[in-house]
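One protein chain is absent from this view; the other protein chains keep their places.
Labels A and B are assigned to the chains in the order they are written; within every chain, residues are numbered from 1.
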Amino acid sequence: MNSRMLEEIQPFILPVIYAVVIVAVLPLLAGYIVLLERKVMAHMQARMGPMRVGPHGLLQPIADAVKLLLKEDIIPDKADKLLFWLAPLGSVTMALLAYAALPLGPTFQIADLDVGLLFILAVSSLGIYGIVLGGWASNSHYSLLGALRSAAQLVSYETAAGLALVSGLLLGGSLSMKALVEAQDQIGVWFIFLVPISFFIYMVASIAETNRAPFDLPEAESELVAGYMTEYSGFRWSLYFLAEYANMIVVSGIATTLFLGGWLRPLASVHQHLGLPFEALDILPALIFLGLAAWCAKLAMRQAVPVQKMVMFLFVGLFVVLAGAMAWSLTSPLMAGIHGAFWFIVKVLVYLYGFLWFRFTFPRYRFDQLMKLGWQFLIPLALVNLLMVAIGLLLHQHFGWWLLWTVILSNGLTLLFAAWLGSENAKPSSTEAEALAAASGGK
Amino acid sequence: MTFDTIIFYFFAALAVVSAIIMVTRRSAVHSAVFLITTLLATAGIFLQLEAEFLFVVQIILYVGGIMVLFLFVIMLVNLDVAVRQIQFSRQSWVGAILAIALGAQILMAFRLGSGAFNLPAASTRAMQPNAEQIGAALFQRYMLPFEIASILLLVAMIGAVVMAKRKI
Partner (left out) sequence: MLTPSHYLYLSLALFTIGVIGVLTRRNVIIILMSIELILNAVNINLVAFSRLWGSVDGQVFAIFIITDAAAEAAVGLGIIIAFFRNRETVLADEMDLLKW
């Protein structure tokens, strides 16, 4: 009986360990991404960001977490108690559930579902409930309006995101996340170079999906206070916050897997086609860490305070250790896993940096402009892009055209359509034209 | 007690309990939330039956689409007065007895007819890869129903827009 039960549980032990690690690490990771965002925002605005708590503000997320945990839990009087309690839970659960199908490396996946990509899309679309129920349960007009706006925005951009992903699926041939990365390995080129317009559509749609600027009207502070999050304080608010940043990481993970090559090293299979020794690039992770260590050492020399000097040297030590681990793993069988995880994390960080960058660069979209962009620009563009990708694939696979020509042809036609669509959208619509005429003519 | 049966009983119990709670709540929003849990439990049953594509379709369409629509409309037509009124209609006892009688009849039909068909114990044919098989079936054998369903959705979309407009 005992050994039979052990046999039954055996395939579940490793995934459960991965799941526990993800759920335990993610809040800390989300906190540090918030710190990263504040630092990047500060440096883009020519200031320094959080510097007080811990050296260079590195303990700021811990201080924030302690504050949020100790804050008083305020529930509005007429709020719907069940839903008020349930909404942040739902948000966080759905955000964390999506990690089940995200592949960090060739073997670092909790579950290699055959329909992995659809599963992540489905679970992301469940995040709407956390927002809508939270806004409703707060029993406040602003919260409800913010929640409904946010939900409408999410639903609008889901379609465009799905269509952009489908064009990547056409190239990959399977819904399983692992198979998509392996398809990119086989073709030898990342999908972003084959369908850059899909990547662009997905990037815009994913920014709107996660309620980030410039699409953050529902939760911007100068708008409806904080939208659906207004009445939440303390730990409940931190759950919403965690859900938002977890969603950001999931969306970056999907974009990385589908368009940026997942866990593949840059130029991973190019040597097969060109015969050059690109395998030497495998030493890149170790070199990157050594470079970071050298930079930290240079910065350490310039620190005024002894504590900061010590912390910098600690970082030097950390990076040297990581460089050693990367170099050692070149000879061990775990190499594919560790190097794969390194490249995946680097690509996710690059995509996240894009998120952060856009937040501090673009002004906010007004809600009707947002909806117009989603429905009248992105969805037609995504449909035409899908059609062109399918035509390009047909020409390449059945008629044997060279890949470069089909890529140029399909993307060129889509760009022409996009230019036409943009000029059509820029003209005021009939109702707007009437309003303009009435305003200027009826004076 | 294999893992399969445990999963089945878990999702089945969740579905039935959620459904009972759903038809007895005062507030329509609470009913909607419990319908969502019922639908998720049904999706779990689909996954346990190795119908992965249907599992995902149930979540995306039913839970992520139809229930969001329900929630929006509930929030639009929500009346505080309605929550304090009587929830069950005057014929609820008769209706409940009739429904249970119907259920009992179907149950008797199951019990009496359980030996009528030669049901194989379990399927030996492979059902994988599930999404590809459904795709092939939808686009080859069931192409006409597929197109008709698209036209149906178009008509429903136009109908819903027209019904909900203030001025046609």
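One rule holds for everything that comes next: contacts are C-beta pairs under 8 Å (C-beta built on N, C-alpha and C of every residue); 3 or more make two chains touch, one makes a residue touch a chain.
Fair warning: this is a prediction, and the values are worked out from it, not measured in the lab.
Hidden chain, full complex: it touches shown chains B.
Residues 4-5, 8, 12, 15-16, 19-20, 22-23, 25, 28, 31-32, 35, 38-39, 42, 45-46, 49-51, 53-54, 57-58, 61-62, 65-66, 69-70, 73-74, 76-77, 79, 82, 85-92, 95-96, 98-100, 102-103, 106-107, 110, 114, 119-127, 130, 133-134, 137-138, 142, 145, 149, 152-153, 155-157, 159-164, 166 of chain B touch the missing chain (whole complex, contact as defined above).
We take it that only the chains that are shown with their structure count from here on.
Those residues of chain B that touch chain A in the complex are listed here as 2-3, 27, 29-30, 33, 36, 52-53, 55-56, 59-60, 63-65, 67-68, 71-72, 75, 128-131. Of all residues in chain A, only 8, 80, 82-83, 86, 113-115, 118-119, 121-123, 125-126, 128-129, 132-133, 136, 144, 148, 151, 155, 175 touch chain B in the complex they form.
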